[in-house]
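The complex appears here without one of its protein chains, the remainder shown in place.
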Amino acid sequence: MSNTVGMKKDSAAKIMTSIKSSSLSILRIIREQHIWVFLFICMVVFSLASPYFFTLNNIGNVLTQGSFIGFLAVGMTLVMLNGEIDLSVGATLALSSALAIGLQESIGIWPAILVALLSGAFFGFINGALVALSGIHSFIITLGSLMGIRGIVFIFTGEEALMTSDYSYTEYPEIYIGPVSLTAMIFFGFALFFQWILSKTRHGLETYAVGDNEKSAHEAGIRVRRHKVINFTLCGLLAGVAGVLLSMRLGTAEPNAARIWELWTIIAVVLGGTRLTGGYGSMWKTVGGVITLAALLNGLRLLNTPNYIELIVMGTVLVLALILDKTLTSSQSR
Amino acid sequence: MNEIVLTADSILKKFPGVIALNGVSFDIRAGEVHALMGENGAGKSTLMKVLSGIYNPDEGAIHHRGKKVIVKTPKEARELGILLVHQELSLSPELSAAENIYLGDWPTNWFGIVNKRKMNAAAKTALDELGCNFGPEVLVRNLSIAKQQMVEIARTLVFNANVVIFDEPTGTLTTTEKDQLFEVVRSLRKKGVAIVYISHKMDEIFEIADRITVLRDGEVQCTVNTCESTIGEITNRMIGRDLDQYFHRAKSEIGNQLLSVNKLTIRGFFKDVSFSVRSGEVVGLYGLIGAGRSEVAETLFGVRRQDSGEIIFNKQKVSFSSPKQAIEKGMALVPEDRKSQGLILGMGGRHNMTLPHLSLYSNMGVPNVENELQIFEDYKTKLEIKTTGPEQMLSDLSGGNQQKLVLAKWLCANPKLIILDEPTRGVDVGSKSAIHQYIATLAEQGLAVIVISSEMPEVIGVSHRILTMAEGRLVGEYTGKEMTEENLIAAVSGLTTA
Partner (left out) sequence: MAILKKASETAKKHGLIGGFAIFLAVVSFSSPEFLTPGNILDVIRQVSITGMIAIGVTFVVITGRLDLSVGSMLTLLTVLVVDQHNQVGPAIAIAYTLFASLLIGIVNGYLIGFMRLNSLIVTLAMLSLLQGATLFYSGGSNVNVTNPQETWFRFFGRSEFVDIPVPVWIFFFSALVGSFVLLKTNFGRWVFSIGGNETASLFSGVQTRGVVLIAYVISGFGTGLAAIIMGSRVMGAQSTIGQGYELTVLSGIILGGTSMLGGSGTIWRTVIGVTMLGFVQNGLLLLGFAYYVQWLVTWAVIILAVWIDLAAKRGRVFV
C-alpha cells in the first residue's frame, strides 16, 4: 500500500521534473537565441502597424537591404569570436566597390571584380598581420586602417562618384527566386557556409578556442597568430564581396559609401547575441541580428517615420540588448 | 618493480628574483601513484609545468622511457603521452565535451573537416570508461566543475597517456565526487599509467599514493614509500622546522568583543556562518580552497552583499555596500590574490599605500605628497620593504615585498580589525616569518586579526583560536591544545572528532 503511494509520488515527481526541465530548456533556448524572439515581436508589431510590411515583396526587400550589412556582419562575427574587432569593414567595402567600377573600362568587368575582391582580402590580411605581429589591439589597428583605406578610396576616385558605363553590369544581381534576390541568396549562402565552417571544421573549433582563452589554445598547439590572420582576411574578403554587389546594385561607387557601416555591423552582430569578448556566438545569431536590424529599418520607413527615429530606436535597442544579455548571463552564472 | 617511465634529472628553473626549482630529480614508474607534496611556493606546480612543456627548464634533462627528450610545448608533451590535468580547468566552455577532449588535435580529413562521428565515438568510449553520465556532445559550459574535470581526464584516455599529472584535483570537489575521482585514478593505475598526484591534503595522499616526494623551497627533501611513512614525518619534511620556534603567537591581552557575525548567508557560497572576534585576538580560519572562506571575508568587507544574517562591528549593526564604508569604520582586508585584488602593480609604492585612505593624506581633495612620503618611509623601515623608492613600480618587486606593501597599505590607517586572506601565499621563507611576527605585533597592539589560510602550520602557529570551514559552513572551533593538525584535517574532510 505505502509502496504504491510512494511510487505514485515518485512518478508525479518525475513528471514535475520533466516539465520543469523542458520549460527550463525552452527558457535556455530563448536565453541563447533571444534575437529570434525579438525579430518575431518586430514582425508582429510592424505587420499590425502597416499593411505593406508583411508582404512577399517587402520581405524580399528586407532581406536584400539587410544583405549588405549582412556580409560585413558574417566577417565581423568571425573576428569577434576571436575576441577581436574590425572597424575597417566599411572603408574596405567602399574601396572594393570603387575598384569594381573604376577598373571596368581599362581591364574589363570580371577582372575588375576579381581585383576588387582581392583588395578586400588584401587589406583584411594586412589588418590581421599587423594585429598578429605587433600585439597591438585590433581596435587601434583597424581604427587606423579605417582612415587609411578611406584615404585610398578618395585618392583612387579623386573624390568623385564613379559610374559604370555598362548598364548590363547593374543587371547581374537582378535574379530572383520568388521575392529573394541573388544578393540575399549569396548572403545566406555565406552565412550557412561559415556556420558550417564554425561547427564542422578544425578552423571553426579553433575560432572558439582562441576566442575563449588564447593562452590555453596556444598551449593546446593551436597556431593562434596564423589563425587570426585567416579570420581577418576572410572578414576583408567578405567586405569585398559586399562592395562588388553594392556597386552592381547602385551602378555607382561613391567615395563616401558605407560610411559608419562598421557601426551598423557591430550593432547587428551584438544584437544577435555574439559577445565582444570572444568565444561566444554563432552565424545563426548574426543572421538573426542582421534581419532584425533590416526589418526594424524597413518597418520604420514604411511607417513614414522621420529618419531620426530609426537612429534613436537603434541606439535604444542596442543598449537594451546589452542589458538583456548582461542580466541573462548573470542569472545563468548564479 | 615496474619500469621507470619518466625521469627528471637535476632540473633548474629560475624566475626573476627566485629559484623555483634547484636541481630537482624525480622519477615516476608505470602503474604507480607518486604524490608530490610541499607547501605553497615549494615548486610543485613549476615542476609539473616543466614536465608538461609549459615551462622550459634552464638546466637539467628529462628522460622518457630511457630516452632523453626535450619537451618544448604541451603539444610535444602530449605526443609523448604526458598529460596534465589542470588545477584551473582550461576548457573552452562553448565547445562540446568531445571537442574539448581533442582540443587542438581534432581528427580531420584533408580539407580540415572534423570527423565528428569518429571523435564523438572515441570520446564516448572514454567518458563511459570513466563512468560519466553525459554524452560527448554536451557543451562544457553546461557541465559542473567535477564533470569538466572528467572531460580533462578523458583526454588522457583518448591520447593514451602513459604519464598523467593531477594538479590539486580535489580542490573544489565534494566528498562523493572525490571518491569517484579516486576510482578513476585507481583504474588508470591498474592500466599501468604512471600518475603524479599533487595535493595539500595529507589524508588523500595517504589514501591513494604509493610513493611520496616532498619538495621544499625548490629542492627535493625526500622520496619515501607511503606505507613506510607517517603523516607526522611528511609534515616535518614539508615544513622543515619546529613549529613553535618559527611562529610567533601574539602574547596579547584579549579585550572586548569587536566583531560578531550571526547566521551570515550567501546562497551558493556559504550558509549560517556565526562567530565573533575580540580585540587583541588572532582568529584563524582554516579550510580548503572553495570552502567559502574568502567569500565570508569579502562579505564582511562590503565587496559582496549577504542574502541574510547580520554583522555587528564595534557595537554597531553594519551592512556595508562598498569597501569604502568598511574602511571608514576601521576594517581592513588583505585579499587572497595580491596581484589581481591587492595591488595596482603599474603604480608605485607611495600611490598604492595611501589609496584606501587618500582623504587622510589630502587637503581639499589634493594629496599631500610630503605626508605620503613620510608614511611610506615609516613602513618601509618598519617592515623592511626592499624597494628602490616610493615610485618604483610594484611589478618589479618580489612577492614577499609586494605582500609587505599590501600589509603596510592597510596598517597605515590604523584599522581596528584586519582580515588577512592567505597572507603568505607565494612569499619566500624570510618574508614569511617577518609577516608572521608582524601579525603578532598587531594583536599585541590591540587589533583584532582574522587569518585565513590553507596552510595548517601557519594557522596553528599564529592563532589563539581556529575556526574550520568546509563546503560553506563553519564546522568546528578549536583553542589551545585542541589546535592540532589531526583535528583540523578531520574537521575539513568531514570526519568527526570534535
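Letters are used for the chains, namely A and B, taken in the order the chains are written, and counting of residues starts over at 1 for each.
Basically, a residue touches a chain if its C-beta (ideal position, glycine included) is under 8 Å from a C-beta of that chain, and two chains touch if they have at least 3 such contacts.
This is a predicted model, so every value here is computed, not measured.
Visitor: Which one touches the absent chain: B:A326, B:L411, B:A440 or B:V459?
Guide: Of all options in B:A326, B:L411, B:A440 or B:V459, contact with the hidden chain holds for B:A326.
Visitor: Kindly state which of the options A:Y52, A:F154, A:Y172 or A:F188 is in contact with the chain not pictured.
Guide: The one listed residue touching the chain not shown is A:F154.
Visitor: Touching the hidden chain in the complete assembly: which of B:G104, B:G218 or B:P335 does that?
Guide: If we include the chain that is not displayed, B:P335 is the one touching it.
Visitor: Thinking of the whole complex, not just what is shown, which of A:I267, A:M283 or A:L296 touches the missing chain?
Guide: Looking across A:I267, A:M283 or A:L296, the contact with the absent chain belongs to A:I267.
Visitor: On chain B, where is the contact patch with the chain that was removed from view?
Guide: 301, 303, 322-324, 326-328, 333, 335, 340-347, 351, 355-359, 362, 365-367, 409
Visitor: For chain A, which residues reach the chain that was dropped from this view?
Guide: Touching the chain left out of view, chain A contributes residues 85, 130, 132-137, 139-141, 143-148, 150-152, 154-155, 159, 225, 263, 266-267, 270, 276, 306-316, 318-319, 322-323, 326.
Note that in this section only the chains that are shown with their structure count from here on.
Visitor: What whole-number Å value describes the gap between the mean CA coordinates of chain A and chain B?
Guide: Taking the average C-alpha coordinate of chain A and of chain B, the gap between them is 43 Å.
Visitor: Please output the residues of chain A touching chain B within their complex, sorted ascending.
Guide: That would be residues 200-203, 205-206, 208-209, 212-213, 216-217, 219-222, 279-280, 334 of chain A.
Visitor: Where on chain B is chain A touching in the complex?
Guide: Per the stated touch rule, the residues are 54, 73-75, 78, 90, 92-95, 99, 103-106, 108, 111-114, 116, 268.
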